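Below is one structure. I have some questions about it.
Every protein chain but one is kept in place in this view of the complex.
Naming follows writing order (A and B), and every chain is counted from residue 1.
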Amino acid sequence: MGEFFNIFIKAAFVENLVLAYFLGMCSYLAVSKTVKTAFGLGLAVIFVLGITMPINWLIHEYLLSETGVFGLDLTFLRLILFIAVIASMVQLVEMVVEKFSPALYNALGIFLPLITVNCAILGGSLFMVSREYNFSESIAFGLGGGFGWFLAIIAIAAIREKIRYSNVPPALRGLGMAFILTGLMGIAFMSLLGIDPAAFQ
Amino acid sequence: MADTNVKAAPVQEKEPLFQFGKKERKLLSDPLNDNNPITVQVLGICSALAVTSLVYPSVVMSIAVIFVCGFSSLFTSLLRNYIPKQVRMIVQLVIIASLVTVVELTLKYLNYPIYKQLSVYIGLIITNCIVMGRLEAFAMANKPWRSFLDGIGNGLGYGAILIIVGIVREIFGKGSLFAGSPIEMKLIGPTAEYFINTETSTLFGWYANNNLMVLPAAAMFIIGIMIWIQRSFNKKLVDIS
Partner (left out) sequence: MNSTNYILGFILAMTAIVAIMLTGLREVTKAGAERNEAIFNKRAILMSVENYLGGKTVKQLSDDEVENIFQNQVEQVVLDVQGQELELESIQAEDIEMGKERKKADEDRKWPLFIFNEESTGDKFYILSVRGNGLWDEIWGNIALKSDLETVAGAAFDHTGETPGLGAEIKDNASFRKQFQGKKINDEGGEFTAVIVRKNGARNDRNEVDGISGATVTCDGVTDMLKEGIQYYQPYLNKLRQGSEIQGALIK
């Protein structure tokens, strides 16, 4: 359990997907103009990361690796397979949510298609493979990474809402300022690096 | 995806397959300034930036992005009349993913150490919005040759930013250029035994490396400042909202 929590905290704060690895920057910058939309997209990312990560883990372990069902090293096909899983999972999630929870669908609906091309999702899966996480660790990493992404986009959206009332140089308005703010937030999140993982064990 | 202020070029009916006139030159040069994928279109500020703490990986990454961008546009454009609308996203993703796999396999074969260094970031070219964005905005509606040029042009505009960020971060963060490559050189900072290449004399021996520059945040600051500079000169890009 300690390890699970440790990976969650690390993925959410210290190794924040957006702030430390620039994953999912496109939608992060495009959809962070108001907190409300940022909230929806953030939830959708947690949702999809939490689902695709374990599925991709199973695929990598049982289909692609040498010890899997085919007995062949097919890892070179992982990029195509991962992206296919992500695209179809997003589609599936969209259909399921639409059917069973129209309210949630109204909140998440328009963001779901955006998520297929969100680097954070594919990036999470690739990191999971290269760091050789096991099944439960990959769940922790998925949820933690999603949560970190959620926090980051909410924070930047809140700041961007307020900064509209400030006197920013015209050439820096909008995008330029968003970049600099992201940099500052990244440094702030880095301060959590000092936490001793042993404290959670 | 971000708003793309792309003027879809009119499709001309009778044009030679490969021509390189003013319009084609514009396809290549536009993305370098007026329509730069990073600073103007706000596409693809993705993971590729994570490799910009050194110049050498940035250069390799840029070449990979240019290759993927150019050829995925070419193939998508060739197939554009046969791709069923309902699954076009998946088809585009498969084209991109296979090209990225080609890059990955080739790099593993040609230069294993740099493949190791770039590791997952090669794979992440797939979700680089710039590639997908150009396929949707241009290649699906234009002829192969023009799409190819558009892809290459956007790859170049993207690569240029990566390399500039890489140069700034490496010089100020590590005092060297092209570390890890055969032409590695030490430019500023202490000649100290702190770096592999101790033979080269350095310019500013008193300079202490700026540790901020090697943090991911530095890339953000540099791009922010680049946008600031670019928009100060190019008023029509200023964000009025």
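Brief remarks on what is shown
Just so we're on the same page, a residue touches a chain if its C-beta (ideal position, glycine included) is under 8 Å from a C-beta of that chain, and two chains touch if they have at least 3 such contacts.
Remember, it's a predicted structure, so these values are computed and weren't measured experimentally.
Screening B:N36, B:S62, B:T101 or B:N142 against the full complex identifies B:T101 as the residue touching the chain left out. Listed by residue number, the positions of subunit A touching the unshown chain are 15, 76-77, 80, 130-132, 134, 193.
If you put the missing chain back, the residues of subunit B touching it would be 53-54, 82-87, 90-91, 94, 98, 101-102, 105-106, 108-109, 112-113, 116, 119, 170, 173-174, 179-180, 192-196, 198, 209, 211, 213-215.
Following the convention adopted for this analysis, only the chains that are shown with their structure count from here on.
With centres defined as mean CA coordinates, subunit B is found 22 Å away from subunit A.
The touching residues of subunit A, when paired with subunit B in their complex, are 19-27, 29-30, 76-80, 83-84, 87, 113-114, 116-119, 121-123, 126-127, 129-130, 169-180, 182-184, 186-187, 190.
On subunit B, the positions that touch subunit A within their shared complex are 1-3, 39, 42-50, 89-90, 93-94, 97-98, 100-101, 104-105, 119-120, 123-124, 126-129, 132, 215-221, 223-225, 227-229, 231-232, 238-241.
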